[in-house]
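Only one protein chain is missing from this complex, and each of the others stays in its spot.
Which chain is which? They are A, B and C, in the order written, and residues in each are numbered from 1.
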Amino acid sequence: MKAKIYITLKNGIHDPQGRAVQQSLNMLGFDAVQDVRMGKFLEVDFQDTEKESAESSIKNMCQKLLANTVIEDFRYEIVET
Amino acid sequence: MKAKIYITLKNGIHDPQGRAVQQSLNMLGFDAVQDVRMGKFLEVDFQDTEKESAESSIKNMCQKLLANTVIEDFRYEIVET
Amino acid sequence: MTQDTAALPPLNISPELIQQHGLSEEEYQQILKHLGREPNLTELGVFSVMWSEHCSYKSSRVHLKRFPTEGPQVVQGPGENAGAVDIGDGLAAVFKMESHNHPSFIEPFQGAATGVGGILRDIFTMGARPIALLNSLRFGELDSSQNQHLLKGVVSGISWYGNCIGVPTIGGEITFNDIYSKNPLVNVFCLGIVKKDCLLRGLAKGEGNQVLYIGAKTGRDGIHGATMASGSFDDASEKKRPNVQVGDPFLEKLLLEACLEFLEQDLLVGIQDMGAAGLTSSSCEMASRSGTGIELDVAKVPRREPNMTPYEILLSESQERMLLVAQPGKEEAVLGVCRKWGIDAAVVGKVTDDGLLRIREGDQIVAEIPANAIAEGAPRYERPSAPPQYQELLQALNLDMLPDVKDATDALLQLLGSPTISSKRWVYRQYDYMVGTNTVVCPGSDAGVVRLKGTGKALAITTDGNSRYCLLHPYMGGGLAVAEAARNVVCSGAKPVGVTDCLNFGNPERPDIMWQFIMAIEGIADACRAFDVPVVSGNVSLYNETNGLSIYPTPIIGMVGLIEREDHITTQWFKQSGDIILLIGETREDIGGTEYLKVLHSREQGMPPWLDVEREQAVHHCVLTLIQKGWVESAHDCSEGGLLVTLAECCLTHPSTPLGAKITLSQERLRFDALLFGESPSRIVITIKEDNFTQVKQCIQDMGSKVPMSVLGQVTDTNQLTVTVQGEHSQNVRHMSWPVTELADRWHNSLEQQLGIDQSS
Partner (left out) sequence: MGKKRHDPLNIGIIVFPGSNCDRDCAHVVSEVMGHAAHLIWHQERTVQGMDAIILPGGFSYGDYLRTGSIARFSPIMEAILEFSNQGGLVLGICNGFQILLEAGFLPGAMLRNTDLSFICEDTYVRVENAATPFTHTCKPGQILKLPIAHAEGNYYADPVTLSALQATAQIVFRYCDKDGHATTTSNPNGSIDNIAGIRNAQGNVLGIMPHPERCAEEIFRNQNGHLIFESMLISLLGKTSLAV
């Protein structure tokens, strides 16, 4: 199975990276861009037969390691391959 | 409108970050994990009325700035907000 | 002055609300007196942050007066963003140290990073270009993965911020002890250089001058817990916000360059960084120092988030922001510089002559407080202090019950492998310690050394502190920290010229902690007086406790020394075989509080080594004189681990070719472990060329009996450190020997091994 994991900064947390990207997009002439938030995207391949146990273990991974839950939120999808 | 952009390393390019994450997941007891690929996830808010022109400008942003197509692939979705 | 107070609707201030703002009932009464009325919520918030321990120094202020702060070299003593000393050539060195302990525990990477950002701003707001960073870190032992995580996060946070902004991290220190597991310490030191007569200060002089805000937009970062607790306030905000600030070193680099450009064009009257308590503290302090008032319109403050209240704008601790004061007519030029560097900037107010901090939101006045009531008028406490019951127990160490070391060969290896002693290369390899092309002694010697381009001079900088000594005897511990820092600076060829400090202690409301605090300050003050170095800046961090357990008293000393000529720069490692190894100073029976006692006997007990300041000073004078005469090839002080560890380090720390040594010690009446691993202060191991021996000996003799000197042996080009110890009776001789490569392997790799990092590269 494969999990796609999206990690984003919590709302209200300052995102200097996103701001720098937004400014340079504007500079390049993409004036319509108003805000950019930058996050991480992970693809995790793993062997697991049951979707349910997969869910709980992906959630666990995110909380334990992949996301820094003090400042980040995470979201995931599980795809059977 | 909002675009969600996913930037990943091209297939075949060694991903040290992904490998490090995989190893630490294994070490934490997530033995089922076989591979991890790490990428970027950007959320871009922009004002554009037509989906089509939005598409082309997002593609443009990716090629010009957001992804380095020597080593990275990109993918995006446009969501009307 | 009697503004329309109808615009300041009094709030129903409940005792709970006061308590949530961390104010005591008595403090609230003082607020009423200062205002002559009840505060509104915004005003209460302002008092709350400004009268917090962190901003007001209310428990420490009276005691800090003990420090000597004057001297012919002092250009700026305590009280400004940073202190400054004259280093000749029309230049001043500006430096300070600051803690970021609690934020680093919550989020090690960002906490440490923003700590670096904060101290850098303190330096460049003085108009100085930062040229060196150092850090002092304390963590719990590395057998816990949580502690490993904290260490890795803190180091990479420091690395990220410092590297990105391009200021080299040239040194520091790290000690491990489980007392810090739930309360790690992150103290960051920064030094910058400015032309002496161009020093900028945090002043808001001149009625009618413009007040400008520059830097990052204000968000709801780090607003005091009080905000969250107040129900009426939560409505506008979404979920509970994390109290974490995120650093932006790129923006800070732009701010740094812009500030130096303001200075070059002489655009400013005053400048202050927005640290803790952000806009509030910067404006109050500037006005209070200048005896003026400031009027601000929060509606003009650049904001990152919608619907921010005046309370939030005033109390936000968003990073990378500064407040400037410029004469009317110059604000356009200031804004122009900001445009060039792509920095947000706005005129947000003006200097007034009424001594009030007046906050508007558009036409409406939302707060009005006498500026010096908040700053100078903050409460001061002389909190009760008393030595703890347990102090005698801690100091008791019956040496008769302590078996002397049996296997000294193994003991040395164990000590070299203790992460407190072992190489910190894994750490400083992540820091760009060379950017700026001034670093002439990189991390790995007693002090970092930066040259001053165009002057032929250099500065030696170190941070030191031994909290175990302080626990066992706070007065002695304070003095020993100063002595060690000075010794490290002297070993590098420098004369100490100034001190900054960071005082990390537990809960000051406990008399035993307060006693530690007061005693340590006295120890530091007396030592500084004896060595004739002024304290020009510093920082206090109290309430370092978790679940009622306080950290060891941990004062850290940052010391700056001036090297008059580049050829005086000295490093700690042996240089060539054949050189004579001398010990300047004397070994006594100092086992209490040593690293040896902790590592080999699992005890943190006893009396720490006794500091004789006169002896210490004489040793410094001796070594510095020999260095300046050009006779010293290497100099390394004895600190944690004692004489044997020092000798091993001299052998193995050479950056390319480790050397061996043949040593003979005489035991006299000492215990064997005291001789090898005791931590008597005031000792420096130097090497000299054989040909210079007679002159050196003569020179030392001329200095009188205060400077004991003994010949320890000779540097060799073998791979062996050999030590022969002559006992009291001539038949009693012991031989020990180690391959230097084995010592080096243990010392170099121990930290990485404990962190579980594979060192195949």
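In this text, a contact is a pair of C-beta atoms (placed from the backbone, for glycine too) under 8 Å apart; a residue touches a chain by one contact, two chains touch by 3 or more.
Note that this is a predicted model, so its numbers are computed, not measured.
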| note | From A:Val21, A:Leu42 or A:Leu66, the answer for touching the chain not displayed is A:Val21
| query | Which one, C:Leu35, C:Ala113, C:Ile165 or C:Val540, makes contact with the chain that was left out? | reply | C:Ile165
| For chain C, which residues touch the unseen chain? | 156, 159-160, 163-166, 248-251, 253-254, 340-342, 428-437, 440, 451, 453-454, 566, 655, 760-761
| task | Determine and list the chain A residues touching the chain excluded from the picture. | result | 16-17, 20-21, 24, 27-28, 38
| Tell me, which residues in chain B touch the chain that this view leaves out? | 13-14, 16-17, 20, 65-66, 68, 70-71
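As a working rule, only the chains that are shown with their structure count from here on.
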| note | chain B to chain C, mean C-alpha position gap in Å, rounds to 41
| field | Residues on chain A engaged by chain B in the complex (per definition of touch) | value | 6-8, 18, 21, 24-25, 28, 30, 32-48, 57, 60-61, 64-66
| query | Given the complex with chain A, which residues does chain C contribute to the contact? | reply | 106-107, 109-110, 216, 219-221, 237-239, 241-242, 244-248, 250-251, 304-305, 318-319, 342
| query | For chain A, which residues are in contact with chain C within the complex? | reply | 9-16, 19-20, 23, 68, 70-71
